[in-house]
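The complex appears here without one of its protein chains, the remainder shown in place.
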């Protein structure tokens, strides 16, 4: 069962909604171990990106996600802008000029996005970044579609992202601004991991 | 009965003590309608002036009060420095090269000091300044020595200064920093009137 | 109280040590708290002296140097310097052509400069008293208006005139013309805290601000609810325009920070103020945005507008080289 264009639109819309709901929560997380703007940055980016999609009405997945990626890169700024931007740009390239994706194609697109984040930020597991939520989520999705359906896979990916997010609390940050705090970063969830969990929660809801 | 050199020394010492005790109270009054430094300024000046008197050990009233006046002028700064400084400089000139003063001579010396304040600051009664405490005090002293003794006169002067001080609360300031507040100065006692009341309270205690 | 100091009593002394170290081109007489130029002017040129309470940095010491002041005398924080300091400074900078005393109109400053002038024998002294702060009602029965932001303009323009070799009466007359055609108005978001007292001079609730404050932590004329930059600009500019006829002549405008307000906000405010002025037909020919006449750690700003004639504009543009104002040299 393929994932439709409408479902991908839903994914973006839901992400948008969840990020805006979580704006101050994300900012609070970032205040504790960063510079307190993650929620502000992402809501600005989501608003810009939905605006673009609404007005340009792309009809293919590569066009839509390129638009999203470009808009995020140019409107979010900070660290998360290039990272999420690159994620969607690579996702777009992998998705190709299609209107729907098979579960396997979706898994590959997510992996391409993940690889973009790695290339851009050089995060490793345990660095206490968005990668600690994103990597397990993408892996979980790939594994789950081997046996289960796509809705189930997205749900498992979402759970993996949430678990990865929660696990960042115990880590000493080695990348991003939180790394400046050294040991003092322990005990706080990474804001980027929290927003990545929202991204996968939205995917699960869109495909449910 | 003449006022002795020791009594004048007591006057200065008591003024010193009372000003230092009232340092934060005076500063608080000045915070309400001025710039919050009157207590700080005067304690600095009193400390400097007693230091000078202690080290130079003047033996005549003119020398002592000139020293006090000069030291206040050069260590208090602000508005009250030149005003109190001029008060004591004129007081010294009027007191002359003596070691004690008759009540009438003291009254004249106080009047000379008061005239110095008038010349320097051009205050009028009701302007809400130190003059509103000083003028009635000096007047009360002059009137009282006509009939009573000098201790009694100093006590009446002290009461007149206190009454003058209290009456400043109802006035709209027309001189000094409090004048910048216009109507908002009403309800607050003038800090300079409060320190003048201490000066006359100290005189009453020294002559008691 | 959160301040980078050692002891409240030593703030001024130690700050002057730092100033002397940071500006080898200046000299500091630490005993008398006089900051003066390392290189003196040619004999026969008028010298400019200013001074007042400390806590308004860079005023005045930051404006000592070529094209502005010859010396600044520093009083304790918010407290006028004493006559003996002023006398010493005046004698030190006199080049035989007389000294202009640039005085901000505060009772203490006026009286201390007055006593100094009375006691100064042998030096020709003229005096200009700056009273530009329109928050205060003017009247001959009161202390009159405060001297605030316009001081920078007077020191710059009269300083440039002195540098050109003009005579004392001429320099003083020019300074008085600047005083006559400049106006200021300020506001505060927070009170300042005197090192010696350790507490804010006035309490200002989170949702309120003071309009018409001076630069000594004294409360303003009125307390109003917090407002947008646009409305605040209006509250400052409208009374200035109402108090003086600026129409026609080009203006020199300063958007001054009170000490704790970041530059990003000062530029934003300048944009608002300039918009209002231009709309009222006042064309802004020159401008300054930054912390020039401060009130310790007060957050807030003030606006100064000077209706400048060609002579003033020329002298404004003349080279100046001081720690806090420098161009053309």
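Every chain is named by a letter (A, B and C) in the order it is written, and numbering of its residues begins at 1.
In this text, a contact is a pair of C-beta atoms (placed from the backbone, for glycine too) under 8 Å apart; a residue touches a chain by one contact, two chains touch by 3 or more.
Just so it is clear, the model here is predicted, and its values are computed rather than measured.
Novice: Just list which of the chains on display the missing one touches.
Specialist: Hidden chain, whole complex, touched shown chains: A, C.
Novice: Among C:247, C:262 or C:281, choose the residue that contacts the chain missing from this document, as touch is defined above.
Specialist: C:262
Novice: For chain A, which residues reach the chain that was dropped from this view?
Specialist: 24, 27, 31-37, 40-41, 44, 73-83, 86, 120-121, 174-177, 179-182, 184
Novice: When the complex is taken as a whole, what residues of chain C touch the one chain not shown?
Specialist: 2-7, 11-12, 14-19, 21-22, 54-55, 57-58, 62, 77, 189-190, 206, 209, 226, 228-230, 232, 255, 259-272, 274, 284, 287-289, 291, 294, 296-297, 299-301, 321, 326-329
FYI, only the chains that are shown with their structure count from here on.
Novice: Identify the chains in contact with chain B as well as chain C, in label order.
Specialist: The shared contacts of chain B and chain C amount to nothing, since no chain touches both.
Novice: Return the distance between the CA-based centres of chain B and chain C, expressed in whole Å.
Specialist: 32
Novice: For chain A and chain C, what's the span in angstrom between their mean Cα positions?
Specialist: It comes to 54 Å between the two C-alpha centres.
Novice: Going through chain A residue by residue, note those that touch at least 2 other chains and give them in order.
Specialist: Residues of chain A touching two or more partner chains: there are none.
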